[in-house]
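For reference, the structure discussed in these notes is given below.
Left out: one protein chain. Kept in place: all the others.
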């Protein structure tokens, strides 16, 4: 909290946002080079102000994300090289090349997992909240998800439980206005998602996604309340700058709309504000940008061209080490072959 | 609508409530006699004011119910003898002895089915609403369910769709204060369910369950709006007079609470009001009660002691007539037996 | 008869059916403006309007539930589940509602709906977007299950599904959308419900469906080059499954290999193997063998993904062993 009110914190948040932007640009590059594992790559460009939320969390707090979760994880301390390796499906990646872009996790940093099922990771923070409540550990757990998950019933079941049991939990909706090709007004019977959260007994807040400091302000209050057993909901109003995934050119929205949306750029806004408030000048900010570029260039070259994981690794980690693993098909067939008394 | 405002209508609603009460009492009797198919019998005693809602519907309107749906169906015109036969698992029942108490339906009367999955029938009215919207048929469809279903995510998905697509649909929550042994304040993060409905864009109303006319008043408005493409939500505040099912003695609630709850009796209230307003005197009402008793006594004796359905009927109606039916196991084994060239 | 793709064949089936039957509606995520996650419904919203091609919120349970209700009241909905991997969200509406309504209600209320979805590997889409879950569906009485493996079947089986009085689960394969083949809208490959011998052969019977049909046909080619003639049977409609042709073939060849892409334990291949083992026991020269996906979640790394499911080479090697007792390298 002290740090959050310091002068340097907003600059650090800018730097965090820039690192996300730079990283995501290189994920796009990875795809173009044909080095990503598949094309299910969802870039969080335009949504970097989520840093306002992640920055309000403490070490030891945990979280889950949706499929568009690179930014959240980077902001919580991820090593971009290991992320990139995972996105490329390599063994040095966070998940040994098993998960890929949509399934990155890191127990050490409190990342309980990115999820490719819309809404799938949301109830996990309720469970984490039970753990922290029962242990009185003082931790909180935050679910990050998109506006699309506002249509998944499990969100409301989870909100209700969090409120009912006074859990240290926050639901953070990154509303980028679209679920694939569907603008949010074509999927919601009523807009203003905070109203839904309040109806279930949560504290609701809303923040503009081009204003990272506004996000942070709202987030700090919610985090304090959540630690106190009063769970919350935060809607961050952002814009998805590019297509849903790498193949999508967004033909369902107009160039004008896109231009307008992209003008709501949290990085631009932050630069202007930092300069105006005298917290950093253009040269400082350029240095930050350059450092991010260097860091992410390195990440892009890390292990992405390494050999693929060895085939036998596919049988690892289905179950815990020391317990029976799945029998490879070849073994089954070999047994049939060799045991037959012919 | 005209009928609804007449002087006789409140008397008819009283009669409808009395028929439900009498029927349910005999379902209890059926169980005690060992003639019901199983013990999963959920009596709607105390919730008869739902008649205020069913009476606002028009012929041709459809509905689904939860497992505690005898009352709703009777109020929509069910033949009590066929219901009782179904509850006894007999072929003359509404569902030929396949469904039982929790799965009664009647296409002719617009009953799209009682459901033993909490919340399971709710989305069906959304689909019915699509049919009526697309056909501009002027029909509405109403989902009846308990307070327990307020915890099922599919309810919110359904509400959202109804609001988004302007469907002629009503969600009617019969809040009898309990889901099995769990009082509603132990399952809801926040009470006042109408707030949830409003947050999704529905018109919400609330009515006291001992006041059938109040229910009816609220229901009429909702029905009119729904027919106009403005879906609604009605919460009827009632009390479950007896246990969850026939085996449950409700040890989780106090006798005092039960006495208080049972004092909120829609039948008593209605009698008093009808008398006070001069719409019917005690003798009239006693005659109504007596007629209901006679009718339901007859229902209880109908086919409940008939022979069980023949075993071959079990293969009927898995699929439509004229399409391949499931192969009985005996046929499969017989084929193995007889085709083997030994 | 024109050459087209599996994707286009399905799209054309929807168009032709919707033009014939005004009660058909499409209901699903991104089926309208976006044209479907795999482009199958492209342009249909313009042809049929937003009342018949309905973009739904990301609410799979309610989508299937709404389709059930629409079917009960007279429409013929085609609900789309974007990935069969999301089946876990809808199995209640599918198995407890769609499948059981006719029965529970004593025959009164049928649910003539089609659930279109797609599954399978091939796009490095990882564990939650690459599964083959047809075994869950096959286990549910009251459902019909169809999995086309060719272009012409994609068209005709969908048209047939859209005339069925009961719920049909129609599972496409993401790896087949670009498959090219001949489509004759007037002539189906075979009737609904009947397996089809796609290639004749006397040495063994390969029983398969969906994308593994294509792998099996390729394997049969390779086998022919080595002097082994495989009979390849496309199961097509897994429920109802008319076993006549299957049993006749296995009784002739004396050898059966059942191939699926799904995790082999508890798979459709196990069911077929059990049935063949029961009914053809006295004719079998060798055990009925199953080939399927490994019993693991699908890994994202392309090499692991590929290595976890059967391909033509594995099918051919296994078949060779079955026929000639030539042990493959891995054995």
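For reference, chains read A, B and C in written order, and residue numbers begin at 1 within each chain.
Throughout what follows, a residue touches a chain if its C-beta (ideal position, glycine included) is under 8 Å from a C-beta of that chain, and two chains touch if they have at least 3 such contacts.
Given the structure is predicted, the values throughout are model-derived calculations rather than measurements.
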| item | value |
| --- | --- |
| Shown chains that the omitted chain touches within the full complex | A, B, C |
| Hidden partner chain, touching residue among C:128, C:150, C:164 or C:249 | C:128 |
| Residue of A:43, A:56 or A:95 in touch with the missing chain, whole complex considered | A:95 |
| Contact residue for the chain not shown (choose from B:10, B:80 or B:179) | B:179 |
| Touch list for chain B against the chain that is not drawn | 37-40, 89-90, 97-103, 115-120, 148-149, 151-153, 179-182, 186-188, 252, 308-309, 311, 313-315, 318, 326-330, 333-334, 336-338, 340, 342 |
| Residues of chain A in contact with the chain not shown | 62, 64, 93-99, 103-107, 112-113, 115, 117, 120-135, 141, 153-154, 157-158, 160-161, 164-165, 316-324, 326, 332, 335-336, 339-342 |
| Touch residues of chain C, complete complex, unshown partner | 61, 85-96, 99-100, 103-104, 126-128, 133, 135-136, 138-142, 239, 262-263, 265-271, 273-275, 277-279, 281-282, 284, 286-290, 294-297, 299 |
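To be clear about the criterion, only the chains that are shown with their structure count from here on.
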| item | value |
| --- | --- |
| Most central chain, judged by mean C-alpha position against the global CA mean | C |
| Of all other chains, the one whose Cα centre sits farthest from chain A | B |
| Distance from chain B to chain A - Cα centre to Cα centre, in angstrom | 44 |
| Centre-to-centre distance between chain C and chain B (centres being mean Cα positions), rounded to whole Å | 39 |
| Length of the line joining the C-alpha centres of chain A and chain C, rounded to whole Å | 34 |
| Numbers and ranges of chain A residues touching at least 2 other chains | 151-153, 186-188 |
| Overlap residues in chain C, where contacts from two or more other chains coincide | 57, 59, 61-62 |
